[in-house]
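One protein chain omitted, others in place.
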Amino acid sequence: MRALLLVSLMVMLGPPNQAIGARDGQSRRYISLAPATTEILFALGLGEEIVGVSSYCDYPPEAKTKQAIGSFSSPNAEKIIALRPDYIFATGLEQAMAVNQLRQLNLKVYVSDPANMAELLASIREIGRLTARQIQAETLITKMRAVLKKIETKIKLIPVERRPRVFVEFWHDPLTTAGGRSFISELVTLAGGVNIAADIDKPYVHFSPEEVVRRNPGCIILVYMQGAAQKENLGRRLGWNKITALKNNRVYNDIDPNILLRPGPRLTDGLDELYQRLYSEKCITTGK
Amino acid sequence: MHNHWKIKVILLFSVLFLAIALGLSRGAVHLSLAELILRENRHIFALRLCRILTAIMVGSGLSVTGIALQAILRNPLAEPYLLGTSSGAALAAVTAVLLGISAIYLPLAAFIGAIFTVILVYHLARQGGRIAAQSLILSGVIISVAFSAVIVFLISISGNEALHGTMWWLWGSVQVYDLKLLSAAGLIVALGTAVIFILAQDLNAISLGEEEAIHLGVNIETIKKILFFTTSLVTAGLVSVCGIIGFVGLIIPHIARMLFGPNHRLLIPCACILGAAFMVFCDMFSRTLFAPLEIPIGVITALAGAPIFIILLKGRQQVE
Partner (left out) sequence: METVLEISHLFGGYGKDTVIKDAGLKIQKGEFLGIIGPNGSGKSTLLRLMSRVLPPQQGTIKFQGRDIQRIVLKEFCRHVAFVPQDTLINFPFSVEEVVLMGRIPHLGRLQYETKQDMEIAERCLSLTDTLSIKGKGIDGISAGERQRAIIAKALAQEPILLFLDEPTSHLDIGHEAQIMDLLKRLNRDKSLTIVMVLHDLNLASEYCSRIILLDRGGVFQDGTAEEILTYQNIESVYKTTVIVNKNPLTGKPFVVLVSQEK
């Protein structure tokens, strides 16, 4: 009995080329499972074609008007199928299991999981290819490259020893920072800074407060993924009053974490903001 | 008390069919049964059918192993994960993720972990050629606690984001769309259930007591070993594919026994159907209560199971 049901199941799921998707004559339909990919799709002008997003997708504001298909780590397979997407765009790691399931249901999924700028730009190009928006993709890439080039020229002449030493704080308890493997570590370097945790080859690192004192950053960037980061609390940590960043009041919590942490079109905006914090006029004259 | 069993069985089947019908039609998108057959809805139909089959497999498998364990350990609190399969599987899964093994091999790693743990528990509990019920329970609990501590330790030192993807494990999932995996697990569950049903007479005898069973001609050490092996295999298969789904293996046997009596020849098939219906309903609720958000199915079974268990407990206390 069970065998019979399984066979009928296989018959119904059909051979791979009978994929789910838009009916003939209609425009393509895309679903994005992550805020980063949603931003990329919108930037490529695919606002109309997007039929579903995760509940966390909030930029651009139009994204909030789209159908929600579940949260970040558990997208609703049924909802997704009901929307008949031609392609689904997801990110890696946390979404790996969901991606697996969707592929088993004969849905096409593209995973964008860039670890650095080069991979992000390649990913944008690929998404452009899959959605027949190559021109828009190249335009976006050129725009992002321009920002990179502009900053690169400005910091080219500054020797490494005089570049600001930066501590990126993701969360206070436990104290979490960006290791050398993280995307934001590369951003710090591109912005002309030196990530004090770059020598640790992991994406996330737990530091003890004493370790930060020891490494003495000149600049501290607070990028909490949830909740407001309080600058004042840092002074209360034992020994932190000695840190150069606090002595010179170079603690910044005013960059929107979403433009620094989402591997999407706004990342170069985030890079620009970061560069401005690191190299504000005050900073260049004092040299650290 | 156990009279009118024929009527009860018919009612039970009706409940199962109702559950399947509801499970097929309700979800993030409500479709009537007639609409489901339409060609354009065939993907949703297939998806839901897959989940329902998995739910039936999990529900019946956990219920039957719960019954077998409660009989051979003569302990009404025995349940399928008692002997360490769940923590062994979870530890293996977490370790595999930390070692960077691709998600496709996770079920296999979990299965190996579960079997290995069972062998460990068995050897700890063995004295000569005999396995005493008390020793089994004790060593199962000890190993579970130890492994859970190791799991927490591993998670705390790693900060690996991929682990978030394995959290569904703790609360179970019947969203298994890999047909090969499902068939393999289904085969194990079907065979295991068959073995347990064949031994129904022996289970009846063992319920009277181990010495009593010997006096009735039952080779209890052999039967215990077979049942131990079978229940472990079935539980390992289910945990490695669907994660940890609690309460089902504990309360369905009790409810089935209340409705159909302790005679395992009737109890086992009825518990299968009852467990299957229960899981199909739980799956349906997990999809519809807060659509499009899906509540992990282990949460639903716990939310349904805890009050039922309290009612059962109160009922027993009143009788005493």
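Lettered A and B in written order, each chain numbered from 1.
Simple rule for what comes next: a residue touches a chain if its C-beta (ideal position, glycine included) is under 8 Å from a C-beta of that chain, and two chains touch if they have at least 3 such contacts.
Every value quoted in this text rests on a predicted model; they were computed, and no experiment measured them.
For the chain that is not shown, the touched chains among those present are B, taking the whole complex. Within the set B:His30, B:His123 or B:His215, the residue that contacts the chain not displayed is B:His215.
Touch with the chain that is not drawn comes from one residue among B:Ile151, B:Leu199, B:Leu233 or B:Ala276, which is B:Leu199. Taking the complete complex into account, B:Arg74 is the one of B:Arg74, B:Arg126 or B:Lys225 that touches the chain left out. Where chain B meets the omitted chain, the residues involved are 1-2, 74, 76, 198-199, 201-202, 204-205, 207-209, 211-212, 214-219, 257, 261-263, 265.
We take it that only the chains that are shown with their structure count from here on.
In the complex of the two chains, the chain B residues touching chain A come out as 27-29, 42-50, 53, 103-104, 159, 161-162, 164-168, 175, 177-179, 182-183, 186, 190, 287, 291-294.
Touching chain B in their complex are the following residues of chain A: 2, 5-6, 9-10, 12-14, 20, 68-71, 73-74, 76-79, 81-82, 93-97, 100-101, 104-106, 176, 202-206.
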